[in-house]
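I am attaching a structure below and will ask some questions about it afterwards.
Every protein chain of the complex appears in place save one, which is left out.
Up next is chain A:
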Amino acid sequence: MSLHLDGVTLAYPPARSGRRDEPPVLRDLSLAIEPGAFVSVIGRSGSGKTSLLNLAAGFVAPSGGSVRVDGERVEGPGAERAVVFQDDALFPWASARDNVAFALRLRGLPGAERRTRAEALLASVGLAGAGDKAIWELSGGMRQRVGIARALAAEPRYLLMDEPLGALDAMTRERMHEFLLGIWQRSGAGILLITHGIEEALFLGTRVVVLAGRPGRIIADMPASYGRRFLRGEPARAIRADPAFVADRNALADMIHDEAERAA
């Protein structure tokens, strides 16, 4: 039982990349996400983070290797792997509620039930009563939470998030960290989080995977448990000040820095 990237390579044909000798975006990369795991992926720009998510989501097909869900080969996007985008990707012609209800409609739920379920999902992300709001009336953090509610409406086993907090201000982002941990705990889904925030990756993940490019490959895979500590009631501030957290964060930062030096 896992979402498994098995030796995937992603290369664009020379005609499209324009250069024959260009290395592939990702080369022979393997990564398994178990249900209930929270895998953070960090790396510099161009290390292939988003490509990795696009492969897992089924938006692009690997040129080598395979992507499997519970052993079955992935041929395209599917509701068991819902995606949360950096720029929310909500439907601006629909209200917040109808954005969430859209996912329920695709699952074949009748109209009245869609409405109540969508309201409940919005309430679960702290947006009770905001169902009638238009998308542009919502702040960036609220929009991201509608996007997460919409993804959760599909009852996915894996939640794939592509820098979901990248466009938010620092204070909103910290509150969203705590919110994301709550979502993870309640949904039981396996989460793949793409981020460029080292501290964010470490605070949230049960594993922090470091990507380096190009070709994109995994250069480190570090276990972490700070998110679990937060869920057990330890204050976020205390966790971030914990010498172990600081040491881990510095180790990850050094790793990314050293790799960048070598590449340059």
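FYI, a residue touches a chain if its C-beta (ideal position, glycine included) is under 8 Å from a C-beta of that chain, and two chains touch if they have at least 3 such contacts; residues count from 1.
In this text, contacts and distances are computed from a predicted model.
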Ask   = UniProt name of the unshown chain, from "Sulfide dehydrogenase (Flavoprotein) subunit SudB", "ABC transporter permease subunit", "VWA domain containing CoxE-like protein" or "Benzoylsuccinyl-CoA thiolase BbsA"?
value = "ABC transporter permease subunit"
Remark   = Out of A:36, A:64 or A:77, only one touches the absent chain, namely A:77
Query = Pick from A:134, A:231 or A:263: which residue touches the chain that isn't shown?
reply = A:134
Request  = For the chain that got dropped from the picture, name the residues of chain A it touches.
outcome  = 57-59, 76-79, 81-83, 85, 87, 89-94, 102-103, 106-107, 134-136, 147, 150-151, 153-154, 160
